[in-house]
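Just dropping this structure here.
Note that one protein chain is taken out, while the other chains of the complex remain in position.
Order of writing sets the labels: A and B. Residues in every chain begin at 1.
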Amino acid sequence: MQVVFQITSAASDAQLAMLGQLHNLLQYTDERKTRIAVEVVVHGQAWNLLLAAQNPLSEKVQVLHTRSVRFLICQNTLNSRQLPLEQLLPFVEVVPAAIAHLIERQQEGWAYIKC
Amino acid sequence: MQVVFQITSAASDAQLAMLGQLHNLLQYTDERKTRIAVEVVVHGQAWNLLLAAQNPLSEKVQVLHTRSVRFLICQNTLNSRQLPLEQLLPFVEVVPAAIAHLIERQQEGWAYIKC
Partner (left out) sequence: MQVVFQITSAASDAQLAMLGQLHNLLQYTDERKTRIAVEVVVHGQAWNLLLAAQNPLSEKVQVLHTRSVRFLICQNTLNSRQLPLEQLLPFVEVVPAAIAHLIERQQEGWAYIKC
């Protein structure tokens, strides 16, 4: 299983819902010993999910990272917010264009979940 | 044609919009005598769409069911709401994890529509 999530919302209820879905998904694949690759593409308003400081959800994000979920932020989002990458959690990776990455993954056969 | 819809919203306007889309879709495929498989995965806040009682949309859901649309609820949603399956419409089916099901269907070649 291969899946890319997209989140653009800054709202904590939307972000919490996604983190819960990721938790449930990994529990499902763990129980069935199914291999899964998971990426979360963060852009638009959702960058606060990845802040290193003053982020009430950072612990949950870190736990998912230790369970192999990759968190990707869009370079366009960093630029338009003048947000330095250093303010984000240290394991966050950058993609040049969020939408382009979502397209490429789908055309490589990954599933897509819009949050 | 094979498609899986995802709905997570409790709002009646979002639910009505989806039911209208399903109606239009089945009209399209009926007119063209095209075979279609349709599943609706209900999770998060959207469980009220499937209630057997005190549900103003239940009749529309039942009509779609008689036209072969399958309605699936997530076991995690039932658990977290302490919602007994008996309170839902009798034809509702259960999947262990909504997101896992959406991934599997896409990787089997089904299209995905997020509501």
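In this text, a contact is a pair of C-beta atoms (placed from the backbone, for glycine too) under 8 Å apart; a residue touches a chain by one contact, two chains touch by 3 or more.
Please read these numbers as outputs of a predicted model, since none were measured by experiment.
Novice: Identify the residue among B:Thr29, B:Asn55 or B:Gln87 that touches the chain left out of the display.
Specialist: B:Thr29
Novice: Which residue, A:Ala52, A:Leu85 or A:Ala100, contacts the hidden chain when the whole complex is considered?
Specialist: Within the whole complex, the residue contacting the unshown chain is A:Ala100.
Novice: Pick out the residues on chain A that sit against the missing chain.
Specialist: These residues of chain A touch the chain that is not shown: 6, 8, 44, 76, 96-100, 102-104, 106-107, 112, 114.
Novice: By the contact definition given up top, give the residues of chain B that touch the hidden chain.
Specialist: Contact residues on chain B toward the absent chain are 1-3, 17, 21-22, 24-25, 27-29, 109, 111-114.
In the analysis below, only the chains that are shown with their structure count from here on.
Novice: Once chain A is fitted to chain B on CA atoms, what angle does the rotation have, in steps of 5 degrees?
Specialist: To map chain A onto chain B, rotate by about 120 degrees.
Novice: Find the geometric centre of each of chain A and chain B from their Cα atoms only, then give the gap between the two centres in Å, rounded to an integer.
Specialist: Going by mean C-alpha positions, chain A sits 26 Å from chain B.
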